[in-house]
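The complex appears here minus one protein chain, its other protein chains still in place.
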Amino acid sequence: MIDKFIATAQAALADVPDGATVMIGGFGGAGMPSELIDALIARGAKQLTVVSNNAGSADAGLAALIAAKCVRKIICSFPRQTDSWHFDKAYRAGELELELVPQGTLAERIRAAGAGIGAFYTPTAFGTKLAEGKETRRIGERDYVLEYPIHADYALIKADRADRWGNLTYRMTARNFGPIMAAAAQCTVAQVRETVPLGALDPEAVVTPGIFVQRVVRIAPLRKAA
Amino acid sequence: MIDKFIATAQAALADVPDGATVMIGGFGGAGMPSELIDALIARGAKQLTVVSNNAGSADAGLAALIAAKCVRKIICSFPRQTDSWHFDKAYRAGELELELVPQGTLAERIRAAGAGIGAFYTPTAFGTKLAEGKETRRIGERDYVLEYPIHADYALIKADRADRWGNLTYRMTARNFGPIMAAAAQCTVAQVRETVPLGALDPEAVVTPGIFVQRVVRIAPLRKAA
Amino acid sequence: MKKLDRKQIAARLARDIPDGAYVNLGIGLPTLVAEHLPKDREIVLHSENGVLGIGPRPAKGMEDGDLVNAGKQPVTLLAGGAFFHHADSFGMIRGRHLDYCVLGAFQVSVAGDLANWHTGAPDAIPAVGGAMDLAAGAKHVLVMMEHLTKDGKSKIVERCTYPLTGARCVNRIYTDLAVIDVKADGLHVVEIVGGLSFEELQRLTGVALKYREPVAQ
Partner (left out) sequence: MKKLDRKQIAARLARDIPDGAYVNLGIGLPTLVAEHLPKDREIVLHSENGVLGIGPRPAKGMEDGDLVNAGKQPVTLLAGGAFFHHADSFGMIRGRHLDYCVLGAFQVSVAGDLANWHTGAPDAIPAVGGAMDLAAGAKHVLVMMEHLTKDGKSKIVERCTYPLTGARCVNRIYTDLAVIDVKADGLHVVEIVGGLSFEELQRLTGVALKYREPVAQ
């Protein structure tokens, strides 16, 4: 029987080793798997390579992971924010390597990893600093840059509902990187708001089929103060 | 105001010129836009390049388009079927050029066109006859073949429900090539079972956003004999 | 001369977006355009974080952290909207499905090169987001910016001195002083604000501008 439900975030991340490449979903706060990140900090794995759109803000989530000195390198599109002080400090101190990737190229490199594409030509960034040193090619009337997939050992994502096969739905723009990161990692851990019986999700509306998901943790939403 | 609904299949295809590249959705009968194909035959455009998974079966649909001598070339993965006699005859007579493409490579080439990818490396077909003469590259431990996008002037697809913005849902495995062909064509024409008011489709479950669809024709399903 | 303020630039640009267009408004200044789109047109707003059909800002207290735009501001969804993931969203951009994108800029060159992501300062922390994808992918790239820097230098330049976002990608520039088309043979002035002569605009801009004086009625 297939049962991908795991009781706690801690248990779901208990085997993350030092040096792992970890994708972290979310676009700002939307889709950010906060409780999984907390569990990753508690796990204490070091020298991580993190793949995420941003580099954390304020003191929680990815920012806390950086503050806890767990991250060696970050691959992202938009690290600088008004409150990205933990990233800023570590970066300026030379403690954190940054690979800056245009957002669409980041998404497509992650998608390529999940879809078994060896490399692809994208028009984005041609003629810019972010294409320096990269292979280019003119195809038809457009110039392209060669980009390679980004694979990960783990993906930490936040979805909305899940069944025990790991089928996932998302909520509005919290979907963002979740589906492509799920496919790009060896071990995808999804935190979800709700778990449902097998068959409760509409097969037409499953966004991430369970084949891409290895572990599911239900995180009850915080109850709002009355 | 955006209103992509068109009254008839004939009107929706009235501007298809000779020599156009036309994608036709469907996997066998599932998702085959039969009424649109009939309208294309009635339109009488010749010298078409058709992109489709199969090359028609029995006497209707794509087979009828071939029988009507509208097709100059077909790009597909699986032309040979027990009842593909119209294709077989035209092919053996040398009246029809065939570009045979592995099914996943066909899908990915169509997807690449829609997603603005200039070319990609796929492991499929490396070392086989279908990769002969193609550029190859070793990336990591795997060998890859370089493949290029397939763009189209028109895509003819069958969906289930649509609103006037052209948002589409599909029905079960009739989805197949619809979403990727919609994105790869300059003008996508969808035949649907049902049209619904704007807002009636769940935004989480729209499969093809209207940005990829130019024209929608409602084709009432045949009433079953009582 | 009466310079346009930010709202007026946004309103001027909004007038050029046709009914039925699919449009991405970059973060910052371009977001203002949303509030000035003509009410009699149906224009579908895209945000690169995976949504088409963005509606007005939510009422106070009705914000939902799961429904945000690329600037991470809370938004609403119109009837007809749809959600999708990041790879599909950037496929729309890169695949030339967006009719227009509107971007801010530090500089635009005569050739249509755009610089808007990095000042080039050695100690600056870089961040690019989706700007390079939008610049490379949208059918029409519209730039919205002030004509001059704070110290009075033209932001329209012979060659960008800041790092590029995209080469030869800008189609039209909207500033507080003028509307200018970028064409293969150079910069064509479409409109000038009231009270400013072409000669004065030319002097302020520095690089060569072309202009066909409107015929007097």
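Assorted remarks:
Every chain is named by a letter (A, B and C) in the order it is written, and numbering of its residues begins at 1.
Note that contacts are C-beta pairs under 8 Å (C-beta built on N, C-alpha and C of every residue); 3 or more make two chains touch, one makes a residue touch a chain.
Note that the structure is a prediction, hence the values are computed from the model and not measured.
Put simply, the hidden chain is in touch with A, B once you look at the whole complex.
Residue-wise, the contact with the chain that is not shown comes from A:115, picked out of A:37, A:76, A:90 or A:115. Within the complete assembly, B:128 is the residue of B:8, B:47 or B:128 that touches the hidden chain. Of the candidate positions A:6, A:146, A:206 or A:219, contact with the unshown chain belongs to A:206.
In the full complex, subunit A touches the omitted chain through residues 1-2, 111, 113-117, 163-165, 167, 183, 198-199, 201, 203-204, 206, 209-212. Considering the complete assembly, subunit B touches the hidden chain via residues 27-31, 53, 77-81, 84, 87-88, 91-92, 98, 100-105, 107-108, 110-111, 122-130, 170-180, 207.
We adopt the following convention: only the chains that are shown with their structure count from here on.
In terms of inter-chain touching, the protein chains here all touch one another pairwise. Our note on geometry: subunit B versus subunit C, Cα centroid distance of 35 Å, whole angstroms. Separation between the centroids of subunit A and subunit B, computed from CA atoms only, is 33 Å. Centre-to-centre separation of subunit A and subunit C, using mean CA positions: 29 Å.
Residue positions of subunit A touching 2 or more other chains: 108, 122-123, 170-172, 207. For subunit C, residues that reach two or more other chains under the stated contact definition are 77, 83-84, 87, 90-91, 93-94, 137.
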